[in-house]
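Here the complex is missing a single protein chain, while all its other protein chains stay put.
We call the chains A and B, going by the order they appear; numbering starts again at 1 in every chain.
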Amino acid sequence: MSDWSYWAVQTLNGLQLSMLLFLLSVGLTVIFGLLHFVNLAHGALYALGAYIGISAATATGSYWAGFAAAPVVVALTGILLYLGLMKRMRRAGPMNQVLVTLGLIFVFVDIFRLVWGDIAIGTVEPALFTGRSELFGVVYPTYRLFIIGLGALVMAVLALVLSRTQLGAMIRAGVDNDQMAACLGVNVEKIFFLVFCVGCALAGLAGAVAAPVFSAHPDMGTEILISTLIVVVVGGMGSLRGAIAGSFLVGFAQTFGTVLLPHVASLLIYALLALVLVFRPTGLFPARA
Amino acid sequence: MIKTVTGALVCASFAVAAAGPASAADYKVGMLLPYSGVYAALGQDIDDGFMLALEEAGMVDQVEMVREDTEVKPPVGLAKTRKMVLEDQVDVLVGPVSSGVLGAVRDFVDQTKTPLIVANAGNDAATGENCSPYIVRVSFSNSQVNRPMGQWMVDNGVKSVYTLAPDYAAGQQQITAFADAFKEAGGEVVGQEYTPFRTTQDFGPYLSQAQSTNPDAVYVFYAGSEAINFVKQYDAFGLKDNTTLYGSGFLTSPLYVDAEGPAAIGVIGSLHYIPTLDTPENKAFVEAVQKKYDRVPSEYTVQGYDAGRSFVEAIKSGATDKEAIAKALPTVSYTSPRGPVSIDPATNNIIQNVYVYETVEGDDGKLTQKLLGTVENVKDAPNGCEL
Partner (left out) sequence: MFRQSLLKTLTVLAILAAAIAYTFTTGYFGKELVIEAATLAILAISLDMIAGYGGMISLCHGAIFGVGAYTYAGLTVLFEVNPFLAFAAAIVVSAAFAFAVGAVTARTHGIFFIMATLAFGQMAYVLVFENKALGGDDGLAGVPRLDVSPLGLDFNNSVQFALFAVAAAALSYAAAAWVLRSGFGRTLVGIRVNEARMKAVGLTVWRTKAIAFAISGALAGLGGAIAAQQTMFVSPELMAWMVSGTVLMVVIFGGIGTLVGPIVGAVVWVFLKHEISSATPYWHIVAGTVLIITIVAGGRGLYGQIEYMVERRRLKRLAAAGVPSTATGREDETHA
């Protein structure tokens, strides 16, 4: 393998991880920006997405069934959580929210164990994206290219919706000042709810998309949680720009850290987080300056 | 509301305490296993295997079982061990899965002279420099499983390898044992990397790196969900097409080979047990496990079984109390489903065959294990053990 293609593949690795982190963290950050709600259970929703994706794929024999089912089921679960628990926690302060959702993580882990067992389960990628693709002498797994493409697509759609549509304007208004937005006739509650559902659906989608690359196991949500939180906090909570910046920073730091500085690789993202927070106490691109 | 809930729980806890030990069993066995956490499936397999051995010997009614969850946390494991030894006064302990837990309980077990049958934890030091006359290991040692692979691979034409493993004690011991043997046999290790333990899910960067060194083979140790992720990603990156994946056989254990799917086909591993061994003992064992638990036994099931079997053999030899059981355990020897086994008097580690196997697709389309070679009676050097 030539030197050039080696670094190209590593860049693609970084890109792929960044996109996965983006799919996961964008929901978390927008929910925080709008609802001021810290949802630690977001990782558990991702795990649920992976489980649903695998189960649906196994039952129907088609990857795309899982791809479609996971966001829907996870969004529905999110709605239940929202109505049953999170709505009343809206004004309870970050600590109570952190703790309630920490409790939810515990509950979810055991539910996964009870339903899907202790052993990790997996699934195969769709026939359309098996194997590898070659471009300018660079060979890369096709399914990972699909993840990169999907991430970019979601990124573009969200950016368009937020910047160019009326709905986007209302969401931005809600993030800036929800009371003022409500005074101006925006149905803030409805927007909150919609955003929450979309955020959960994206977490579910991320789970279904990750399932063929990673296996699903009860602790997978807890394992990914820290990386996701780091993305959100480094980027600055509540802004799409922050989620994008955070995903790329963490994704590339992790990938190139393992390649260039293998001995401190596991320290790197924490050091990054600490560094950003020391100099920018609210992250790089906070929604409200 | 909270008070009522707690009240109910407190009442319940008193009820549990009051129920207490009331059986007329002759022996008390303490299972020190992870019933929750990342190794819960392993704990369950070991427990099932143990119970099968008791059943086979018709001793289920004679033995009272105490089960405690280590949560794979050393301090919790130690607390539970103290409870079982001091409070429940068990005659023998069985477990643990994690070497961390074994390290934590080692001194206590040794000081209280409680026989401990190690049913998984493979840390070399436990039957090396930290060995104890009260600790008998019927599972494997990290180096025992991997060492034979060095010579075997060279014999089969592999000249250079790239190694990968998680960055913790077991990963380092397994890889070091293999790499030393491989180099001694004339092979060359062209690259070696340790991945952050339990936080690495994406092996892409490592795989690209391995690929760039162009080795004859890649040799790894991974278990659990890391094994599944690794095997699948190894295939996805196309390394499997021209570089065979070798590894410590836990990589494609029956426990998770189905989750790995077709990516596992062609992976070659070395392990102390595979369910397709063609011996009468193993056939009967596989059948019994299928019948009772409706699944294929894993190496963990057989470790649990042999823990039970060695306990049964010790009792049969006339041992009745802790001290006698501890003395009898190292003398047991019999033909296990995994082949002839005995305990090395120099270290208290098991002496057993190590099998080299390939994961293949069976006639029914399911993944199965094809035996490629057997290295008989593998035994560890004492490594500073004085019993």
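The rule is short, and it goes like this: a contact is a pair of C-beta atoms (placed from the backbone, for glycine too) under 8 Å apart; a residue touches a chain by one contact, two chains touch by 3 or more.
What you see is a predicted model; the values in this text were computed from it and never measured.
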Thinking of the complex as a whole, which visible chains are touched by the chain that is not shown?
A, B
Looking at the full complex, which residue from A:Ala65, A:Ile79, A:Ile111 or A:Leu150 touches the chain that isn't shown here?
A:Ile111
Of A:Val98, A:Leu128, A:Leu167 or A:Cys183, which sits in contact with the chain we cannot see?
A:Val98
On chain B, what residues meet the omitted chain?
1-3, 5-6, 9-10, 12-13, 16-17, 35-36, 40, 67-69, 71, 73-75, 78-79, 82-83, 86-87, 99-100, 103-104, 106-108, 123, 125, 130, 167-169, 196-197
Contact with the hidden chain only, please: which chain A residues?
32, 38, 85, 88-89, 91-96, 98-100, 102-107, 109-111, 113-114, 226, 229-230, 233, 237, 263, 266-267, 270-271, 273-274, 277-278, 281-283
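Rule of thumb we're sticking to: only the chains that are shown with their structure count from here on.
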So, in the complex, the side of chain B touching chain A is made of residues 36-38, 40-41, 44, 167, 193-196, 198-199, 201-202, 204-206, 208-209, 211-212, 214, 224-225, 228-229, 232-233, 236-238, 255-256, 259-262
Per the touch rule, the chain A residues reaching chain B in their complex are 1, 6, 9-10, 13, 16-17, 113, 117-125, 132, 139, 141, 143-144, 212-215, 217, 219-220, 223-224, 255-256, 258-259, 262, 265-266
